[in-house]
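Chains shown are a subset, placed as in the full complex.
The chains carry the letters A and B, assigned in the order they are written, with residues numbered from 1 in each.
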Amino acid sequence: MTTILVYRDGKVARADVLEPAWLEDGSGVFVWVDIAAPGPDDARLLRDVFGFHELAIEDAMAASHHPKLEVYDGYLYAILHGIDFRAAEHEFATHDADFFAGPNYLVTVTDGTSRTIPETQAACERNPRLLAEGPMALMHRIVDTMVDHYRPEIDKLEERIDELEESVFDAVETRATNQEILELKRDVASLRRTILPQRDVLSRLGRREFPQISEEVSYRFRDVYDHVVRITDDALLFHDRLSAILEAHLSNVSNRLNEVMKFLTIFSVIFMPMTVLTGMYGMNVPLVHFPGGEGAQFWWILGIMATLSTSLIWFFRSRRWL
Amino acid sequence: MTTILVYRDGKVARADVLEPAWLEDGSGVFVWVDIAAPGPDDARLLRDVFGFHELAIEDAMAASHHPKLEVYDGYLYAILHGIDFRAAEHEFATHDADFFAGPNYLVTVTDGTSRTIPETQAACERNPRLLAEGPMALMHRIVDTMVDHYRPEIDKLEERIDELEESVFDAVETRATNQEILELKRDVASLRRTILPQRDVLSRLGRREFPQISEEVSYRFRDVYDHVVRITDDALLFHDRLSAILEAHLSNVSNRLNEVMKFLTIFSVIFMPMTVLTGMYGMNVPLVHFPGGEGAQFWWILGIMATLSTSLIWFFRSRRWL
């Protein structure tokens, strides 16, 4: 679906068809063409009306690409990514946004799932001044909105890590903890891989490398760049924290094994001598009796057992095993 | 085997023998000479007819070399690698492709196993325009096809990692999981080592460092470069994921050990006191009787055992061991 917004004489209107005359220099018109979920017709439009380079059009049509920034003769071509966390599949989904920014037009190509484009279109219709500043300012606005949508995803991620950090020492269900750590690690890794190349593109947009970008607009791109740098820092910090959590978790599992084994050891060490003692007095050979009458024998043996276990427990205490 | 494609007056023809006149400036001819599995005769051709540098010829003859890009007087010399995953040996096989790109010829030297060369030759015969654009455009096309062949190998690798990630928590056969992780790690490491130096060569080809490469062709090489960067990113992500999987696996093995030990401990702790109890009432000394007649003794002892084990189980429950 193609949406065309035309800015002329301070007003914004939707158009159904793109008039090639608008693209001419000095037409006094600024056009924003958004193509959502592009089809072959759209490819033809990009090729024949705008005259974009074949490779750029191919990239824009393709589903997924590395962020990049290319200067072609007369227009800039950029790919950037929005992110969405798909809870069901436990992964960060990225969706491409392709930008062709010419002297008096901006063409955006997306897969149609991004919230950013409709939001910006609505804002432009409410406030025509947003379009008056030209293609790079509009592109900045779209990218800025896109990056703002990152924040809630980052916050959700942080919350999950916070929860994990608090629960890691009380974790009973170690298997679930394990799985949660593995999933979070994958999420953070994929976030880092997504965000890093975007940072490079935004840094170049803010560096005043291109005559199309005025000083004012480069300030704004630098501002977006700062947001992305912050997100990168967060991602690195998340990575460090998850590593530390995993280490704590593993060390915890070892501790618990230690505890279990100590328990078994103490129990065995107390009861094994008792078993031998009762075994000895169960032998069918003349037994050596303790002083006192026949009736005292049983109590003697009980007494020995009690003494033995008490002193063993005392021994364990002294070695700080209990 | 040497295959010679000659482009002249808009037509493509195969030739059996290379005519030195074709290589002259202004001959209006463009020649693509492909040498598969080169022998001593081919080395002589490269030396005597083309006049290539001795070191470049040696490199081209040798089986395996680091990707590189050298500018010699009048021609470019590049080595790039295709990859093939050899399932049997569980490793990424790389095969060298050597390129000598002069003003009106392209010489490629391979070991003859690459699918890329015959595919491109067939495409050129079907569509002579592919040759019309000159040696660098043809080289781009070959490299592009070569890099496209990477994708399925990467996808297979990703599938194996996906499978591993899903199965790691249910893994019974830990030894097989171990071996699979080790093999995948080796594959990903060798993929990274293969891909990284290629990226450098492609980056230089796209950077317009060489007058032989027109702006148009440099766009195309930059496009290939972007593909390779994406593959590098994937390889890094695979590496991170495998590390996380290994950690999860190890942590899993520890958990299972914990479970086994807990089971043993609980069992031992329940049965050891019982053994002592029966031992005591098996002693050949006058026993202290429980209230009730002779016949009640057995039931008393059974009752004590039941009480003991119930309360121990309750104790384990309260410590969350069961």
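By our rule, a contact is a pair of C-beta atoms (placed from the backbone, for glycine too) under 8 Å apart; a residue touches a chain by one contact, two chains touch by 3 or more.
Just so it is clear, the model here is predicted, and its values are computed rather than measured.
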{"item": "Per this structure file, total copies of the shared sequence (2 shown)", "value": "5"}
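Keep in mind that, in the parts below, only the chains that are shown with their structure count from here on.
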{"item": "Angle (degrees, nearest 5) of the CA superposition of subunit A onto subunit B", "value": "70"}
{"item": "Subunit A and subunit B: spacing of chain centres that average the CA atoms, whole Å", "value": "24"}
{"item": "Touching residues (chain side subunit B, partner subunit A) in the complex", "value": "165, 168-169, 219-220, 222-223, 226, 229-230, 233, 236-237, 240-241, 244-245, 247-248, 250-252, 254-255, 257-258, 261-262, 264-265, 268-269, 272-273, 275-276, 279-280, 282-288, 320-321"}
{"item": "Footprint of subunit B on subunit A - complex, ascending", "value": "53, 55, 59, 65-66, 68, 70, 72, 172, 174-175, 178-179, 181-182, 185-186, 189-190, 193, 197, 246, 249-250, 253-254, 256-257, 260-261, 263-264, 267-268, 271-272, 274-275, 277-279, 281-284, 287, 294-295, 297-299, 301, 305"}
